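A selection of the complex's chains, in situ.
As written, the chain order gives the labels A, B, C and D, with residue 1 at the start of each chain.
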């Protein structure tokens, strides 16, 4: 029995499924791009940089600038909060926390990643928004800031686990080489370990940024969804994902509005994918 | 000058050093030899208190360094600074060559520019690297060869002015030429430093060490002048080890 | 100073979880009752009284469809990547694509599901459309988790198998799959949790505010996360929204912890061969 | 028929899909959802509705999405019954040749504010022009509306553009003047009502039904001297109002027919009234 039939079959089934997955991905890209193509042809870059979104006016006006800027505000804002917190926490877990505490916190983080975004959005909208209104005395609390706050909590676990893994993978010899000189743990962490883990921390933060940019439910419930260009972090805005979620259900299939929503999808996809691809490239190049 | 008395060490419940007693003189090199796992590294790390970085490590007995019991000092950092240690596999900190040397001094507050320059030049000259690396002080230290890196490690320790230098098989991954360079360096340093070297290479012990200690299973079996111990071992365990 | 930051950040994470769980329990615990779990939404405005049973049922069926559709292809893909493709260019390509897919925001998977399943294939807003959309969403995660589970199996088994001249399939069937099975199962549970909590993709492909009658592949369903969204955003009942959130989180917690348990309980079994 | 871009009504359907899909206006959806619940509760299986039917359990699904969605989904067959809470435009009617429109009642859009907003006491009556200037963003703070009111920003809450309310409001009040861009879009009438309940500075056009359902939590202002009472709505004195319409297929299958009859029956209309709307018979 030299060649095992079932073996060959398994191999080809595997390849078929793998190819199928690839096909599905490509069709996700193609569908989203394809459905919006006519509108891109018609409007070109003004679709991307136009500041007006009036899908039901006659003639309708489609510009995604407001959404793009809103996405940037909410996701970048989330990073401003989550990156320092996540990196500190990751370092704490890897280098400082006693074993049991580290295990407890990692379990906690694991649980946090399991909580769905609609619950985060709900809690944000029912707790943080009223709190924000009270503390800052603003008439209406939904804002990109609140969205960032909740997004930060949502993506912090990814940053922590990336940082933690990066520090754990540093050979003990580096720490030892520092300790034998009698310098403090903090000094070693800052001068020796952080540079070694740097690349991985950057990629953890970048990936978290991608997730924050694509997150839907939380921003839908928190960002305020107004059609003004958000000039500050504390303005309201309507991120790309929220726009799609809000309007896709009511848009007539094939109408310009429908195409415009898919165009928003293209922008979001391009945005997130370029982050992921550059990360992939960055990581692979570093490995060689 | 180091005096170890009745020193025992444990990793969690496992005793790896049993009532070790030994003395190391200021102006000599002592070699520690013994089969793998007998506790050589643990003894070395106990002296500069890095053994306690392993969770669960416990020790009893005393190790006196210049009239000061190292286990009575509250903060181990002070002890570690006084007893520099060089590891088996040379470690390049992820910094430039220059910054590797200055890693300790900067922590200890040297920040005058001229002074720093001075430390780099002096240290590198001392370990015989100056001519080899003077043109690439700012390149990453990992670009050095194994032998150069090991000398850099020694230099990194020397830069904080230790009284003792502990070396754990410092040449086991190096070629013969680098080994000889390091041995020469150690002989030179031995005039001012207490040096303890763990080695698997008996010829190396013979070349550098005045005193040799043979350990087995966490105990010191025999101590003596190197030539004496290697040629005419008294203890049957030593004999067996040397003839194997 | 540095130390305070580090400890503070660690404790902050615990505080966040405690706050979330505390809030859900304190405000949602009161709504929990047997009736809440087993009755349909009632009241003049549906949802102000009664329970969330149809939403639980809908979420369970969505998750079932999604994991049925995704688990087998994912396993076969993972087997191909680990056992057959290994470092070939094809495998590299597939790995790359899978990695890229993980990053696709779920709303875009939903957008695709809407355009493809709902509109092009004409499945309509239905359990089938939603389940398949969720399947696409969890597929890459599943592949990666399963790939890692297979990769974690001690390589020496493969060497022993090869030395005996047996095929990979035989080795897989007799040694590798049995030993990796807790991890594979754990991967499926994790993916199920992920699917159960996803809202954006089903919002446009499967979920409705009210459904009566049995579950049917071609009919829409209610779903817990969407029901939560509606209860809250339409101001139907905040108490019940908290209750629904609590139920949802508890279900996911159970799935996640079970998956976690499987992995830590049997984790050693995979990597060491004692 | 399950939804698709092309109408599937005339395709031979597998005989077993007896579910009824309903979708559209978020104002009407809770009413229909409640009615569907009562209907299923009352009959459980189709056989109990009418002996001729097989013994299948009743299956009804209700989605929202706004009046715009209701019209479109009925047009392309995604839903069996479309819900609309505004006037159906002529060009929309032309695309619905095989459908019937049933007006079941009327709803008024009230100018709703938080009960603790001092405007309730200070200035309980607005002119239509004031309303228009508030929603267009010309009047930005309460103080600008009346000097004795606090100097706080007015939070304008509106329905998204797919909603029937936004079109009805445009016709009755704005008449083409664009709504302020700062206005917060809410995806459903329930959400809009919620916003007004939660925010002391908010103003929004909340349907009478939701005002009724949230008694005490929402205060309404009169427009041009008329309160949005049933009489005023029926008489047309309160002018910001809109019809509530069901779109059904002209040749609906018998089960759909049964359910739409139920909706149009006295029981159905009574439910509409209970939920704060003006049922059609009252007119």
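Rule of thumb we're sticking to: a residue touches a chain if its C-beta (ideal position, glycine included) is under 8 Å from a C-beta of that chain, and two chains touch if they have at least 3 such contacts.
Because the structure is a prediction, the values reported are computed rather than measured.
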item	value
Assembly formula (labels as shown, counts from the whole structure file)	A x1, B x2, C x1, D x1
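FYI, only the chains that are shown with their structure count from here on.
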item	value
Set of chains adjacent to chain A and to chain C	D
Taking each chain's C-alpha mean as its centre, the one farthest from chain D	B
Most centrally placed chain - per-chain CA mean versus overall CA mean	A
Top chain pair, ranked by number of contacting C-beta pairs	A-C
Separation of chain B from chain D, taking each centre as the mean of its C-alpha atoms, in whole Å	83
Cα-centroid distance, chain B relative to chain C, in whole angstrom	54
Multi-chain contact sites of chain B, meaning residues that touch two or more partners	none
Multi-chain contact sites of chain A, meaning residues that touch two or more partners	249, 253
Residue numbers on chain B that touch chain A, as the complex places them	48, 50, 53, 55, 76-82, 84-87, 89, 91, 93-95, 103-104, 107, 153, 156-157, 160
Complex contacts: residues of chain D adjacent to chain A	5, 65-66, 68-69, 72, 76, 152-155, 160-162, 181-185, 187, 198-202
Chain A-touching residues of chain C, taken from the complex the two chains share	2-3, 5-10, 12-14, 16-17, 20, 23-24, 72-74, 76-77, 79-81, 83-85, 90-91, 93-94, 96-112, 114-116, 119, 136, 139-140, 143, 167-170, 172, 193, 196-200, 203-204, 225-226, 228-229, 232-233, 238, 241, 245, 248-249, 252-253, 255-257, 260
